[in-house]
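Note that one protein chain of the assembly has been removed; the remaining protein chains are unaltered in position.
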Amino acid sequence: MGRITLEQVTKSFGETQVIPPLDLTIEDGEFAVFVGPSGCGKSTLLRLIAGLEDVTSGEIRIDGNAATSLAPAKRGLAMVFQSYALYPHMSVRKNIAFPLRMAKLDQAEIDRRVNGAADVLNLTDYLDRRPGQLSGGQRQRVAIGRAIVREPAAFLFDEPLSNLDAALRVGMRLEISELHERLKTTMIYVTHDQVEAMTMADKIVVLRAGHIEQVGSPLDLYRAPRNLFVAGFIGSPKMNFIIGAEAAKHDAHTIGVRPEHIEVSDSEGMWSGVVGVSEHLGSDTFFHIHDTGLADTLTVRAGGEVGFKHGDRIHLTPRADVIHRFDANGLRLA
Amino acid sequence: MATQQSRSAARLMMAPAVVLLLGWMLVPLIMTLWFSFRTYLPLRGGDQGWTGFDNYVRFVTSSAFWPAVQTTLMIVLGVLIITVALGVLLAMLLDQPMWGQGIVRILVIAPFFVMPTVSALVWKNMFMDPVNGLFAHLWRFFGAEPVSWLSDAAMPSIIMIVSWQWLPFATLILLTAIQSLDSEQLEAAEMDGAPPLKRFAFIILPHLARAITIVILIQTIFLLAIFAEIFVTTGGAFGTRTLSYLIFQRVLESQNIGLGSAGGVYAIILANIVAIFLMRIVGKNLDN
Partner (left out) sequence: MARAVTPRRKLVNTGLAWAVGLLIFFPILWTILTSFKTEGQAIASPPIFLGFDWTLENYSVVMERSDYGRFLMNSIIIAGGSTILGLIVAVPAAWSMAFVPSQRTKDILLWMLSTKMLPAVGVLYPIYLLFIQLGLLDSRAGLVVVMMLINLPIIVWMLYTYFREIPGEILEAARMDGATLKEEVLYILTPMAIPGIASTMLLNFILAWNEAFWTLNLTAVDAAPLTAFIASYSSPEGLFFAKLSAASTMAIAPILILGWFSQKQLVRGLTFGAVK
């Protein structure tokens, strides 16, 4: 079981409040992702849940029990750190066994669990190596192994993939998702990468300056961002924002159109502009379009075979059913 | 970055070191201050009561004071100039590619590990002895009259001995600093057309400025307190009596504790002036 509840939790460092009063519930078995730009308080929030920082005020409950003043180890949570935080002087086996040794489990049980975890994570051949002799991906797996042997109520991940190269990151992302499917344990995952958030989460928590901007499933956030910040943060490439007369036509201060929701044509369309840089990804092409009279640049996603060149005139038509409308305060209009 | 529990544990773990050092600093310091205001001659009547600032005045007005200040300054400045100048050159030389770099480094650093009494004695007898010293042989070989180094040229001799001891320290620190210089910076300067001398003046020397400052400050603190080298070689004679040595003589040789303590207070103040600058640099370094 691993239902985690935060009630009016705040955190201040000296005079500065980094987390204003915050309420949040993460259901048992859920994969929750805290996402936001750097400095938004997402890691602090995770560390408060872990018990590595004291809350300034408020309550943290794990499965309904007060955990606010429990020592980190007593909360039944396991954490995977950004740097992996493996013990460099211990073999992989000893690293994974360390929490069990601290819990004074008997040796047979420790061996059973370590071998089980090594099996799941494909680490069996590496058990006698030191962390220094492993690749980044393998170290990551050891860190996860050290977490799963404890059979915790919830896993906490602090930007675990940010030290891996792009290809490995995709692979590990799948492995962690797979692990969640198999274990069905609550996971809280902190990242600044909205792609990780979108692809892994059951529930995304978007944070900015310690505030929760929006909580919801990835598709909820994609379809109905509550404000400009979330709209700009979720989705890649970024949503186009248009203000002024064009927005007024929709009775809004700002309208947002995602690049993938704009049709392109060489002859006709609602808007027109001049093609600047185009980025060919093979499957898709991103055009950066200038001189539309709407915004400095509009980004448009088209098929991989669409061939406009630098300087070509291009005509654009947004899909009317997916235009997002925001008021002067940046809040979504229904 | 921590919880309440770990913070109180931390305070507890720090306590022994803090308490010990506080005691080590305060108890003798207060005693020195106390004695400095009293007439205290353990062998000639003991503690004879308060004298106000008499000791301070007497220490400064005694005929030995200004020569001692001068001697101290000469030793400190002489050694600093020699060690820093040679240290920079030596560090740059050792930074060059060569065969047996490790061994040369060891040879250069070795004098630092020689205990002060040994180096003072070896220099005094085996090199500077006017009859059998190696220098005397060398002088005779060139047809010159051997010099009585430690009586006729006592100050240069002592400066030389102490410089020999401290040159490795300066070299080692400056070498470490030079090695931290990004070689791309030098290559960029070379691409920009700066000749070697300009590269030294505009890239290497500024890069070393901080290390040089640190060498100067740390050496100053140690050089102000030089003792064994003088104790073993001249015993303070022939114009080599430094401030530290003068205080030592007042306290232990002539057992005038009040006067010596007043001198001690001066020495403490002097060292602290240097220390403040050093602390500033070290403190700044702590922040990043």
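Per-chain residue numbering starts at 1, and chain names A and B are given in the order in which the chains are listed.
Just so we're on the same page, contacts are C-beta pairs under 8 Å (C-beta built on N, C-alpha and C of every residue); 3 or more make two chains touch, one makes a residue touch a chain.
Model, not experiment: these values are computed from the prediction.
If you put the hidden chain back, the residue from B:Asn55, B:Ser119 or B:Ser157 that touches it is B:Ser119. Touching the omitted chain from chain B are residues 1-2, 6-7, 9-11, 13-14, 16-18, 20-21, 24-25, 27-29, 31-32, 35, 90, 93-94, 96-101, 103-119, 121-127, 129, 132, 134, 137, 140-141, 164, 167-169, 172-173, 176-177, 180, 183, 187, 210-211, 214, 218, 221, 224-225, 227-228, 231-232, 244, 247-248, 251-252, 257, 260-261, 264-265, 267-268, 270-272, 274-275, 278-279, 281-283, 285-287.
Touching residues on chain A toward the chain that is not drawn are 50, 52, 71-73, 77-79, 81-83, 85-89, 98-99, 102-103, 146, 150.
Simple rule for what comes next: only the chains that are shown with their structure count from here on.
Centre-to-centre separation between chain A and chain B, using Cα means, comes to 57 Å.
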